[in-house]
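What follows is one structure encoded as structure tokens, with my remarks underneath.
Excluded from the complex is one protein chain; the other protein chains are retained at their positions.
Our next item is chain A:
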């Protein structure tokens, strides 16, 4: 999992008001070099939560990102290179993501975070099922026939 995905992910456990950013517990980090694309980086810059990216990259062992960043810095090649490296080249291979509010661990195995929630963590409770009007109707019909039969045999 790259940090671009980490920057998009938030915990959606029931009752969690601010599930972003997920804390990283890094066990194994790999670097996979990819080609730099300034256009994409510029497009992404506005969407990225910078502080979360800086914190995450430091946990992953890359401390070259500046604390503050503004769009004018995107013109600098050096900055772009760092931004690109942190965003797209660092992969969290093994470890975990931890919900900042509930401390629930989402394990990351082979680079895939397991974001499956348990049933009690779901936002939506079991609701009353709708549209099941057909069932009682048929049941009542059967009962009526049953009544007919019994009354007949009694007679």
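The working rule: a contact is a pair of C-beta atoms (placed from the backbone, for glycine too) under 8 Å apart; a residue touches a chain by one contact, two chains touch by 3 or more; residues count from 1.
Note that contacts and distances are computed from a predicted model.
*Asks:* Which one, "Exoribonuclease phosphorolytic domain-containing protein", "Methyltransferase", "Eukaryotic translation initiation factor 3 subunit H" or "DNA replication complex GINS protein PSF2", is the UniProt name for the chain you do not see?
*Replies:* Matching the unshown chain against "Exoribonuclease phosphorolytic domain-containing protein", "Methyltransferase", "Eukaryotic translation initiation factor 3 subunit H" or "DNA replication complex GINS protein PSF2" yields "Methyltransferase".
*Asks:* List the chain A residues touching the unshown chain?
*Replies:* 1-2, 4-5, 7-12, 19-20, 37, 39-40, 42-44, 47, 49, 88, 110-117, 119, 122-124, 126-127, 129-130, 134-135, 138, 141, 144, 147-148, 151-152
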